[in-house]
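Removed from the display is one protein chain of the complex; every other protein chain stays in position.
Moving on to chain A:
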């Protein structure tokens, strides 16, 4: 069971992060305070773009109960071309994924709370080659 406010977070569906106008650093997920500048932070929302490359990845075999239908699945850390990094599933045949693979973001279902419960959506990635 996830806290319900999560599904209302727009940043989960659209790759929107924050940029500190004081130092130029970009963050995803968004932050209220820049870890570099702290009180001098000037945070504004920025679109992070949907394309990037795989920094590293794994194939999860021992999956959480809620994800057992997806087993096994690929999850990785993707660095978007804007510089922000995202941990997300990569919906591809594990054999095709490599460190450095080009990927793009897609909108996908992540899970559900039973047959009548709410459905979770979020960002996943597919190969873009």
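Rule of thumb we're sticking to: a contact is a pair of C-beta atoms (placed from the backbone, for glycine too) under 8 Å apart; a residue touches a chain by one contact, two chains touch by 3 or more; residues count from 1.
Following the convention adopted for this analysis, contacts and distances are computed from a predicted model.
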Protein name as given in UniProt for the chain not displayed, "3-ketoacyl-CoA thiolase", "Molybdopterin-dependent oxidoreductase", "ABC transporter substrate-binding protein" or "Phosphate transport system permease protein PstA": "3-ketoacyl-CoA thiolase"
Residue among A:15, A:43, A:75 or A:103 touching the omitted chain: A:75
Of A:33, A:59, A:106 or A:126, the one touching the omitted chain in the full complex: A:59
Residue numbers in chain A that touch the chain omitted from display: 2, 6, 12, 27-29, 35, 55-65, 67, 70, 72-73, 75-77, 85-89, 94, 99, 110, 120, 122-123
